[in-house]
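Structure, as structure tokens:
The complex appears here minus one protein chain, its other protein chains still in place.
Entry: subunit A
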Amino acid sequence: MSEVVIKVENLKKHFPINEAVPFKKSTQSVKAVDGVSFEVYKGETLGIVGESGCGKSTMARLINQLIRPTEGVVEFKGKNLATLGSKEIRSIRKSIQMVFQNPYASLDPRKTIEYLIAEPLAIHHIGDAKSRKKRVIELLEVVGLSGYHAERYVHEFSGGQRQRINIARALALNPDIIICDEPVSALDVSVQAQVINLLKDLQRKFDLTYIFISHDLNVVRYICDRIAVMYLGKIVEIGTYEELYENPKHPYTKALLSAIPKENPFDKKERILLEGDVPSPVNPPPGCSFHKRCPHAMEHCKKDVPAFVDLGETQKVACHLYS
């Protein structure tokens, strides 16, 4: 296996819930990410999938330290980010960039495209005005726009073009890793395909590593090398895309995959319909957090938290059925 870029170990983020009593320490918390461990290797795309509220986006923000974890370690190229001061973190963030979901909200409408793309360069004091301008034009061409777009404003662009601008901005500092938080969910299918192709091209060209967060299982299957399935703040299964889609092990992964709509009108799909909704992350069920909706739940699922079990080289699953 190649070099580990990001290593996450037993990462937890609990957001305290403020109670109505002032000065009283809050006793309850939302367990958004609750003990997650994984590694991301250089040049790969790791997908993170799960239903809304399972902690995907919190995880993204923990990795580049936009929020500090409650517990656990994030290592970037062997450096423990939790021990670094804010200055050092800022310089590390040059290497960890993000692309967000909503291209309509993530760009400042009052600034020109040139300003927006050069902003990361200015923040990190790279180059002078002239060289930055050159870099902006270069970046615009890399993402399939043209140099003359630099003087325009955000409202002049469509959703797909805006996402290209976001990608150009993320590339500005030559990052090692880009965290894409639902980058194509807000786009139409035909435009979605354009942006996905662009992301793939850039990965090849600049040797990028991606963490790709999405709830669209078809997109994730197509773009990712390995996929982690999250449920209520925990990873329940992780493996290569072939392993996960051809041979899913965890009952939740199976249900998630069976919920993908048909691919053609003649498709006869066996569907595992999950009952109810995701439980509240304030009081996740004891034991396996999936046991309330699991069709295979056994008595000890309600008590014991399942540990990760290795199945073959890369596939791991946290389920009592396999322990």
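Following the convention adopted for this analysis, a contact is a pair of C-beta atoms (placed from the backbone, for glycine too) under 8 Å apart; a residue touches a chain by one contact, two chains touch by 3 or more; residues count from 1.
Simple rule for what comes next: contacts and distances are computed from a predicted model.
Novice: Tell me the UniProt name of the left-out chain, picking from "ABC transporter ATP-binding protein", "Imidazole glycerol phosphate synthase subunit HisH", "Protoheme IX farnesyltransferase" or "Na+/H+ antiporter subunit".
Specialist: "ABC transporter ATP-binding protein"
Novice: Thinking of the whole complex, not just what is shown, which of A:V73, A:L173 or A:A193 touches the missing chain?
Specialist: Looking across A:V73, A:L173 or A:A193, the contact with the absent chain belongs to A:A193.
Novice: Using the touch definition from the top, which of A:Y153, A:Y241, A:F308 or A:Y322 touches the missing chain?
Specialist: If we include the chain that is not displayed, A:Y241 is the one touching it.
Novice: For the chain left off this view, which of A:P120, A:G160, A:P183 or A:P306 is in contact with it?
Specialist: A:G160
Novice: Which subunit A residues would touch the chain omitted from the figure, given the whole complex?
Specialist: Interface with the chain not displayed, on the subunit A side: 51-52, 158-161, 188-194, 196-197, 200, 215, 217-219, 221-225, 241, 245, 255-256, 258-267, 271, 273-274, 276-278.
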